[in-house]
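In what follows, a single structure is set out as structure tokens and then discussed.
As you look at this complex, bear in mind that one protein chain is not there, while each of the others sits in place.
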Amino acid sequence: MLQPISVSLESLNLITLSPMLVIIGGALLILIIDLLKKDLDTSLYVMLSVLVLFVDFGATLSLGINERGFFDVMLLDGISIVAQLLILIASMLFIPLALTGKKFHEYSYPEYFALFLFMVGGFQFMVATDNLILIFIGLETASLALYTLIAMHNTRGALEGAMKYFTMGAMAAGFFVMGAAAIYAVTGAVELYDIAKVLQTRIAEPGIMIPVVGGALLMMVAIGFKVSLIPFHLWTPDVYEGASAPMAGYMSIVPKVTMMVVAMRVLGLYVDMGVESVRWMIIALAVVTMTLSNMMALVQRDVKRMLAYSSIAHAGFVMAALALDTTKAYSSIFLYYGLFLFTNLGAFAMLWISRNNKGHRYHPRYHHPYEKFSGLIHYSPAGAVIMAIFMLSLTGVPPFSLFWGKLYVISATVDAGYIWLAIVMVLNSAIAAYYYLKLIVYMFLKPPAPGIETIGINKSKPLVVIVGISAAVTTLSIFIMQPLLSYITYMVSVSGY
Amino acid sequence: MENILSVLIFFPLVAALLGFVVRKESIRVYGLTVAAIEFLLTLWLWFAFDPNNAGFQFIEYIPLVSDFGINYYLGVDGISLFLVVMTGLITLIGIIGLGDVKRLKNMILSLLVLETAMVGVFVSLDAIVFYLFWEFSLVPMLYIIGYWGGERRLYAAIKFFLYTFTGSLIMLVGMLYVAYIYQSVAGVWSFSITDWYALVLPISVQKWLFWAFFIGFAIKVPMFPFHTWLPYAHGQAPTIGSVILAAVLLKMGTYGFVRFSLPMFPDASVAYILPVAVLAIIMIIYTAMVAYAQEDMKQVIAYSSISHMGVIILGTFAMNAEGITGSIFLMLSHGIVSGALFLLVGVIYDRRHTKLMSEFGGLAAVMPKYAVIFGIMLMASVGLPLTIGFVGEYLSLAGFFRISPIMTLLGGTSIILGAIYMLSLYKKSFFGPVTKEENKKLTDLNGRELAALVPLVAIVIWLGVYPKPVLVPIDNSVKALVTFMEEKAQTPEAKAIIHVSTSTKEAK
Amino acid sequence: METLIYTALFAPLVGSLFAAMFGMSPKTLLTGVVTSLLLFVSFVASVLLLQHVMAVGPVHATLMDWIVAGDMRIPFGFSVDEVTAVMMVVVTLVSTVVHIYSNGYMEHDKGFNRFFSYLSAFVFSMLVLVMSDNFLGLFIGWEGVGVCSWLLIGFWYHRKDESRDVNPSISPAWAANEAFIMNRIADLGMLIGIFLIYWNVGSLQYDQVFASVGQMSHGLLVAIGIFLFIGAMGKSAQFPLHTWLADAMEGPTPVSALIHAATMVTAGVYLVIRAHPLYSAIPEVGYFIAVVGTFVAIFAASMALVNRDLKRIIAYSTLSQLGYMFAAAGLGAYWVALFHLAAHAFFKALLFLGAGNVMHAMHDELDIFKMGGLKKVMGWTYAYMGIASLALAGIWPLAGFYSKDTILEVAFNEHTYGIWFVLWLTAGLTAFYSFRLVFLTFWSDERYKEYGFHPHEVQKYVLWAMAPLAILAVIFGWWKEEFMAFVTRLLPAYEMNEHTHHMLGVLIVVTLAIAIGGIVVAYLMYHKRLRRNPKIEASLPYRILSNQYYIPVFYDKAFAKPYAELSDIAWKEIDMQVVDATVDGIAKIVEESGDESRKMQNGNLSDYLKWMAAGALILAVLALVAALKS
Amino acid sequence: MIGLSHYLILSAILFSIGLVGVIRRKNLLMLFFATEIMLNAANVAFAAISSYYHDLSGQMFAFFIIAVAASEVAVGLGLLIVLYKKYGTLDLDNYTMLEG
Partner (left out) sequence: METFAFYLFSILIIGLFAVTVLSRNVLYAMTSLAAGMVLISGLFFLLGADFLGVVQLIVYVGAVMALYAFAMMFFDATSVIKEKNSSATTVFLLGGLSAVLLVVIFAAPSIGGNLQPLYPSPDGASNPQAVGLVLFTKYLVPFEVAAVMLLVAMIAGIILAGKKMEHRITSSEEENSGEKEMK
């Protein structure tokens, strides 16, 4: 018969769960408040969410580094903490965007905020573990919430996008579990550190490479889907277009950072072990992704869609760093996303502000065609300048933030000896410059579009504050580079990457 | 004022930001004042500069990202000093000569921002900071060309931006690689140019790095076959845009060669003299021919810029003090002369709204002052002795003669071909009877235009007759550079080709 | 003495600047007077300098450093030695005369002030050219005179382009550009020569360069000699760079007198004389120079035979005389060349000024076929031109006789009988065309009446101003011995050998004979009336000559037009269609690939899912390839 | 004797069947069936490996996959209901507004 087992509370290291407990508790709190009193204003929930996130942020900051907890399921290494911080910062910037000048369907649900917090919790779980099971559960929790959040925008586009995202996500989930199964079949483990141990002993066995690489391949499909690498990216532009602008911006950062961490853990393991085919798969995906998505972004007529493709390209750009297997490369991923976060969220927030109630005035389908921004400088100089700053940052023009990110990623690539890859990366940046520039050209150099004076109709103080913060960080990033870089490098290196 | 360089960089930027408050009606005076103060500051820099010190002066050093070796590191030597002064001057002259354009305020503020970037490029001693200003200079220029330009301004502006952006990105890869090597040798990251100078690179590495930097600089210069953005940019840009583009922005490329390529890759630079010189000669001859075929006055001058830049490249790759000093002087003189020529074309464009030579003829009779100043600038442009244009061209060619007499002969056709297209321009526009009725009533230069042009004429003649105050500091720094290159060069062939002046040798 | 040097040098510059201040205002007599006075000052200073040099020796002055770079150290240095002093006096004298003359000649011209500004600037440049103590300083003057020549040839810039049949020079502006560009071609050669000197000597100072001639290899010397001579060929309009000189006659006549006869065009000769230590070391190049000079002498003279244009005839004669000078210099008789240079300056300037008077009288008509019998109305001018022509023809005892005859003697002395013969023949031709001009203009029937001209003599002071030239044209030759003694302090003396001494008398007679013969033929043909023979005029040789051997047309067809066409191709076909199109093509390819790859994003979920499955397969293939490779 | 490979191959085949269904189906409801098949295929593999290694992790994984599958059905059907209510069709060929 079974022996009763006793587990000491200390060994569980419950503190490792504290951030997630906070956020799930917060979500439940919102649900309870909604149950107790209906018709509370959105602003209440927004601020509650921000507070919860803030507490979560504090809890995350206070975590010890490189701790495991709960039967080693939880893993709080440096990258998990950095990733969680990024997730939380992005979430804190995202949530106030609900306080718009106009009413939107999704914000009328208190559940929206609960779901959002659940989603954040899911993401946090995903990065705070190296157990494939928990990664999968966290992923699905977050994804299911995300699909719903997108659909709650309740336009045809949002529903269609959510449906596409959902379906492809289901398929990707299938690939993920099959990949996990393959790895499990080889190693008998579902925890990455065990997997690494076992693989290390078996790596020399003949034929082992087939299931090993096969597993990685299947996982890569799932990762590629979530990080939106070509050709698994196809949902991305459609969903971004359909979703509300802030949601699109959020999606371009948080799920990707999260999945990037998973990729670092899973694929990094292979690369670290010297499985060259995995490395080449990553590089190939990265190169194809940046190149094709840049080209596709080039021919877009809608700014939001363009930004969708651009975020794919950025993902590909960062993905390249994954193949390098150096501390610097891994650090550069976080640095890049840390900077990308502000810029891209800011850019999407600007689109959100420009969301006008005249609907499809400039184009039967698009909300944000380039023409809409024509001559913006004449009516809203500040808006145009800020948007231009974001675009220049995305282009990689110094001194704006993303330049430093690109610099560091390319530097990592060069250090690792992949000079050709670095050249491909910079050439892609050059292609990308065209479509970012196009928006600047429209805003600054073209005559004003009719009705442009109503472009800021969705403006509200919170939105302006968020945009302001993003713009300030984007512009003054050089001054935070040193602390940011040393912090991230430290966190990544203590995690053993 | 030990931090004068920071002041020089940030004064226009701060002024531009504050300028948003200034009301439209007063913005011209504001711009003039700011540019004048900046120019005076550059002059102050010149006077405070010790011409006998060949090294960097007014050094400022503030760590920015110390983990990654990026520092706010500034300094000037004789090579960059005058480029800074010229930047101040040309900006001031440009603002003086600025006609009535739409949205004057935006124009002036963009110019001030541009000035920050330009000064920054020339005084940065950290590669990343250099790159920062280098890239950032594209933005205001994009706006200036794209907003105030001609009919195809958008095409021109975007082409300008993308082309140079692409080139400099490749250069960035090169920079990162140098930094990486530095890191692997020295153990710490550094993007300081002076640190990089100390780095002896293996020749094979030098060779590809040379080309990586080359692409960045060559597109900016612009060298054949990367030059096609320039005619569009000039053709479409407003007068002030062309002036600054030709006078300062192009010089960034050649400055880059002197600042980076030569001292960092002496062996590669020597090894690639031939291909570079061939490109330069193609530039000189081919673009001179293209210039001759133009119908638009501005395009003639645009292509002539390319042709002259070819001579500068030849001088730079002469690997001796004569040639390099000459090329730097030619940068200055070309800046002033081409700036003036673009201003002059702007004058006629303001009056007639066309730049086609066929629209003119006999202007000398109608606008004598204009014709005189144009003539002086033309002569400076074709390198007449006792004008500023001669000194640099002569020294550049003389320097390169040591490398290859034949190629110098080919490159020297610049003085013939230059005369051909410039004189034919002058003949078509200024000589002959006045055929068009509209041209008979043209007014001569007004006070504002004279105020912009006369100082340039004075400089053209002053530095043509007495270039010594400028030449000596340049020469000192260049001699130091050449000596340094000779010491650093690894192959005996390179050592043989790099020619250290006997005076330097004796001083040792 | 430095003061004198600077006075001589800068007085014209001051005058030029002074005149320039009034450049755009209507005519002010003041400018003419002031510039002329300043020129006179310069002349006086030059004469004083000459005396000083005679008495004491060369003077040297350094104003300041000009170019300092690397080892190159080029000052504004001026040295006045024997050759320079002679040149200075000649230049300033002729200039002063021309200035005064111009006061009258340009009286009604709108650009009066401008003209004097240019003219004085020219003198300044010319003085820099002759006074500089280094090659680059010479080059300053070299280019400076080129520009002034450009300005002055194109002085009447407002005239429109004509076809070559109407006006062989097309237009003043065209001619100016032609002159400038041709000179530039030669200047490049000169520049290369300078570079050669610099990198082999390390200095451009004359004294250092000439001192190190001995250390340089022969080949190098030859190269330097040839390149410098190329420079000289441009400025002195030697074949094949000669076409500009005739076209330069589009400028006002005083300009032709000063620049295109007396001074600037002789700069090339001056250069060869100046660089005599160099050329002495390379006699084969000298011989080449002599041959070129000789060829040009007869070549130009032949064109003058049939020309109808008053000024062009004189221009060709200038060309021809320059050939003589080069022949002399090339053969090593530098002082003879210099002597002829000076003599030629006087009589040729006089000739041109006289021609100017005629033009003035004839309202700028240049066709000598439309003149005739002018001696009745223009006695003084006739006298001047007669003297000048006699001098040119080399009739004893005028200046031309001494100088030209010596050249022939030199040619004989060197045993280069071919050269001698050609030059001798040319002397005859010279006499013929000079007097053809004189007779057709001043004698024969008064054809001008048919064309409705009312010629009149010019102002008195103008005629007086010309007097010094006329006097010198007569008497200058008498100072041959003194001249030789003076300049051979610097230049190598040239000794005739025994054989020549014996033949001297014969040579003189032969030469005089052919000159007189030429005059006689001209007299017979033209003294009564213009005799035209349509048959001859239609004959091939005549047409070749009157069309300048079709060389301008050939240049046009062989160089100018192809260059323009090539330029057009370079721009429209290469730059636009190839270079730029490549760039745009790349952009287009990128964009089209974007459009193509966008098709995968067709909105259909089912296809998206297929792509995902396909992606997995593609990855598998990739993995396989990577595995096989490693 | 049935080895691990048998089960794994079965799993692979089932997964492929699911894949075929996913890429073939145009009706969203039936497409979702196919995704269930894919997840179940993984379950088979996990259960088999778990059993052969005598390791429980695989069974845990399979257990959670079942939970995920259930959740997905809930959300997926919710989405389908909205779509059907609003646009009256479940054929994905009708949902191609977002493209390009």
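What to note about this one:
Going by the order they are written in, the chains are A, B, C and D; count residues from 1 in each one.
Just so it is clear, contacts are C-beta pairs under 8 Å (C-beta built on N, C-alpha and C of every residue); 3 or more make two chains touch, one makes a residue touch a chain.
The structure presented is a predicted model; accordingly, all values stated were derived computationally and were not measured.
All shown chains touched by the missing chain in the whole complex, by label: A, C, D. Residue A:108 is the one among A:62, A:108 or A:200 that touches the chain not shown.
Considering the full assembly, A:141 is the residue among A:49, A:141, A:258 or A:331 that touches the omitted chain.
Along chain A, the points of touch with the absent chain fall at residues 1-2, 5, 7, 17, 24, 31, 70-71, 73-74, 102-105, 108-109, 111, 114-115, 118-119, 121-122, 125, 129, 131, 133-134, 137-138, 140-141, 144-145, 147-148, 151-156, 178, 181-182, 185-189, 191, 194, 198, 202, 205-208, 210-211, 214-215, 217-218, 357-361, 364-365.
Interface residues of chain C with the unshown chain, by the touch rule above, are 606-607, 610, 613-614, 616-617, 620. Residues 1-21, 23-27, 29-30, 32-34, 36-37, 40, 43-45, 47-48, 50-57, 59-60, 62-64, 66-75, 77-82, 84-87, 90-91, 93, 97 of chain D touch the missing chain (whole complex, contact as defined above).
As a convention for this text, only the chains that are shown with their structure count from here on.
With centres defined as mean CA coordinates, chain B is found 43 Å away from chain A. Computed from the mean C-alpha positions, the centre of chain B lies at a distance of 65 Å from the centre of chain D. Shown for chain C are the residues that touch two or more other chains, namely 587, 598, 601, 603, 605, 609. Residue positions of chain D with contacts to 2 or more other chains are 19, 22, 92, 95, 97-100.
Chain contact summary for the complex, chain A toward chain C: residues 163-164, 167-168, 171-172, 175, 209, 213-214, 217-218, 220-221, 224-225, 230-232, 234-235, 237-238, 276-281, 284-285, 292, 294-299, 431, 434. Those residues of chain C lying in contact with chain B across their complex are 23-24, 64-72, 136, 139-140, 143-144, 147, 150, 154, 157-161, 171-174, 177, 180-181, 184-185, 187-188, 191-192, 194-196, 198-199, 202, 563-564, 566-568, 570-572, 574-575, 579-580, 582-583, 587.
Contact residues on chain D toward chain C in their complex (touch as defined above): 19, 22-26, 92-93, 95-100.
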